[in-house]
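Here the structure comes first, spelled out in structure tokens, and everything after it is commentary.
A protein chain is absent from this complex, but the other protein chains hold their places.
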């Protein structure tokens, strides 16, 4: 049932509308709306009941194990929500002067400092509103850097073929062409291919380490030297930072610029699609180009730095200062973990991933990189299962839903056939991992015994498998009242 | 799965415990606990996930139509919760001086005033923490009144046989014996029986009007005269006040003392069992006996009145001032409705009940009092259905759960066989009532066609029908670790 | 029409289906002379925005204080998860779980709560809540009298919370029950077993034993329990649930344990909230369960043999037993129990013990800071848990007022309830008080007491005040 189907003409929710009788006296008639507005006319009870019922159709961290690889679906502490929503923070207008928000700015400033500490970078800007926007900002800084040195012919960004789709897309948004670098059998960047690709056109290389293949890039120092040697810069996609917190920093690995997904590593909620935050960190070379604003401090007073403070900045990425409420949540989370807690994140995320990988291998699953340690995630490939039974990675994913688990990431990275990218995160217990492994094992057995049952999954979700092809062919992107007649 | 079954020895939730290392140095060893404490050792994620999952097993107003007769399960506006939980109200210590809580006390004072306006009574105390405690307080005031006049031999309270169980139980807690009065075929008190029962031993009569039979007591004025004539007082059980808000007041009907269930009429949440609030209202005769505290005002200053102000008070009912947070919620609700909204409550609650009664009658259900208007609720009796098909009121109730509706009240009042007491409340829409009527009709047809299906309901709930007899015979009231072995 | 969904068309159709011309007509059974229902003086409706503005304004005007009052309601840290989960609509807007199959969330939670609570007190069974601690104590007294049969007298030490004693009196006196006071030792601040000697040989239904007592002092519970049991009286424990993470549970007091334990559950996740809602808990020996008031959840199986939960032993309750019920209680404090259950699950056993230890240590630290102020001393020598009575060199009321002006609530003035104690103040510092908080209190007290004692000397010269 759609909310519109609950609607009845003339139904009013009087508690939520200002007193009637006010006229739009100052607006010329030609500017006024004459079309009816297709908002539902429902009672507050209907709305609450409807959206409560909808919510119950979701799997989420709060209800299910959610081992979605590359997404770091860890527990989102409830206190982060409560404290970010404190009345004074909630009510703060972005145009309010800095001196009316010293407490608020103190949190953001300290967040910058903690991110510097955790990554080893020299300066941080909190402006980007998600990882991809962080990538844009990072690559734009690389470009601004080369431009500032008159090094204009560098028109290429290198990206491993295992990279997340945002990497090439972000590079293109910065006006670069993208060149993909192959991956070797152990999941490392093919150094020979990289050597062949770098040159005077190379603006930089974007790298995720550990990579989206769930392994640590072993040649990182060689790669660094190759790229830097060719005059390029090294960009770190921080989506997998969870795996190395406190163990190794992007700065030590030689990266010049990074972004961090606060909605992954620092546990801000993903909200069914966002909002996130993608702060960028840079070393001293790139610091002048940071996106605005940056929170500065002088004599214990906090201030948002702007164009006058950073005249070489790549500019602004949003109308205000980024996803402030998300930043506050990350701040609270990081303060609660503290230095030791930070390190434990990587330790236990890695322990969980390697344990689950070992258990799944025991259960008969084929691990994509059996000679490697898992980072905080790992890949299982169902290529052989599919050949034998016809059961695909997607089928297994859907069947997991029936067993009360959210599915791992499927078909990413694209280079591993029939892959499941599994990331348990550190906040899940051994029992949960054991239960998941048991469910996977059951599905494997079922795939051999009764493949059709797996292929027709899910069976226990609010809807059965959905027809995505139809959705894309017969576009139905908004409800129309005429539908009521159908 | 119980939370204890998720527990693992040594699991710690560090964010929630004060720093370790503090010793209980000042406590003598013989006073210390040596027994292990059977609290679960779980992570915060496990706890959140567990209780979120449990919540989803409940039917509630926010998820289901909940026509539980006598309980007035109307929409609980979310804003009431938000405003009652404002940080300053939340943090207020009950022992804090009155001058630090003038805003808080203003709300309570105005709530008293509004309750007076709505009921016509002269004075109100907000102290009782639920309806039954209000009844206790009311009857105790009746007793104090008679005692104060030296009218001690009045040892009996009269109660119609349709009364809620709390009525007789409360009277007994006040040291009275209870005498039940029969009901006539149209649901009114049998006046002859009442006349026969009253006398010099009569302390008072407790009455719900409209009664729990869902009809307005037509002889109310005669009853009033009979009871008052015999020197007794009239007690109004306000559980059904929703039916008459703004249409007729207990004071006008001649009641001397009343209680009001804020968690029914004034929409404070029932919270799966409470808390509620049962303010009492009295006329001038009983005002000196009101339970403490009462909120007083002098020169725009609010003050909690105590023993010195009301030396004849029956005393205190709780350690502090009642369920303050509930009172604030009711206050917000009442202010949002305003005078006109108050009257509309009764109008539309009554409209809904009469409409649903008419629809169910059309659908073939037997209405218990067909010659009467429904108040805000009405009774359907399945006596004949049971005789024909073996399907009971309980079976129909359980089958409703399968259809996505909470069941009406069953087997209350006890004098109507196989009864369902149905109270839709004013916040439900016609569509919801139509859907409920349709479901009832389906069940009726099913009862005739396939009674076993109805008798074995529910089929779609988290558990099937539960064995209550076993629960009472083989008492299992707490989990024991040994159970783990079972 | 706030919260009423009816459109004009709905109303027309519904009236037609009923067969009446107007809503008015639906009230035609009400005697004409009664119709009216004035609503005199009732204020007009406010939109949500307007009521929010009103309430926020009032709340802000009230402000917040640095609080050192305990006295039965304690300011503890409440994890954010507690109320974010407890106020989920499915808990918040459900009724008492009469339809068990549609209420397994609440029922399982109650069963888990009962398990946790039974372990805290080490007694066999607990109910699903009573209104508050004070009324729970009254119910315990009634229960003891029912169980005892021969006596309607109950011994109540003066170290029991004075408001609780008042509540008990209100709730039991109409049933002819006599409450007999037991004095306390003015040096130690607790009941002396010897003080009971004078009651020896008389028939009492029960002895109430508070631990810690109202003064924060630990009672000799083993001796008191044994004394009660030896004389055939039931031992009713009133306990603080936080303290029980650290203290010997009532079920283990003396040789055979207390019979009934009650207390206020507020410390388990309920915000202070101006006095409520909190909840009362009650536990007892298994053989007393049929005398217990209130709801009880129990485990059973469903038609397919799966575990499930129901309200059980309902034959004790008013809706079945009516005038012969164990109590009139119906609606209890369910949501507070939901919060308490989540609250207890979060820190776990060690965490709750750490909270208790922190409260204890903070109160000791507070007392030592305050008694470092000249003229301020502890009133009692007995060991304490997380409250203490201190004696001031000057009347407490003006001192408290001066502290209040600094944003500090300095404790509860005992002048009214225990006038014999001198200028006494009951103070409390839970785990929510920091070192700086304690220091701030002590500094202001020193200043205020200093000022108050000095002018007192100067005041000898008449006419010198300006």
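By letter and in written order, the chains are A, B and C; residue numbering begins at 1 in each of them.
The rule we apply is simple: a residue touches a chain if its C-beta (ideal position, glycine included) is under 8 Å from a C-beta of that chain, and two chains touch if they have at least 3 such contacts.
For clarity, every value in this text was computed on a predicted model and none was experimentally measured.
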| item | value |
| --- | --- |
| Which displayed chains the unshown chain touches | A, B, C |
| Residue touching the undisplayed chain, where the options are A:74, A:154 or A:303 | A:74 |
| Contact with the hidden chain (one of A:231, A:275 or A:417) | A:275 |
| Residue of A:112, A:133 or A:283 in touch with the missing chain, whole complex considered | A:133 |
| Hidden partner chain, residues of subunit C it touches | 47-49, 52-53, 77, 79-80, 84-85, 87-89, 431-432, 434 |
| Touch list for subunit B against the chain that is not drawn | 8-19, 42-46, 48, 52, 77-79, 81-83, 87 |
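The rule is short, and it goes like this: only the chains that are shown with their structure count from here on.
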| item | value |
| --- | --- |
| Distance-maximising chain from subunit B - centres being C-alpha averages | A |
| Distance from the mean Cα position of subunit C to that of subunit A, given in whole angstrom | 46 |
| Whole-Å gap between the CA centroids of subunit B and subunit C | 21 |
| Centroid distance [mean C-alpha coordinates] between subunit B and subunit A, Å | 47 |
| Junction residues of subunit B - those touching two or more other chains | 11, 15, 44, 48, 52, 56, 61-64, 75, 77, 79, 87, 336, 427-429 |
| Sites on subunit C at which at least two other chains make contact | 1-6, 10, 45, 47-48, 56, 79, 81, 85, 89-90 |
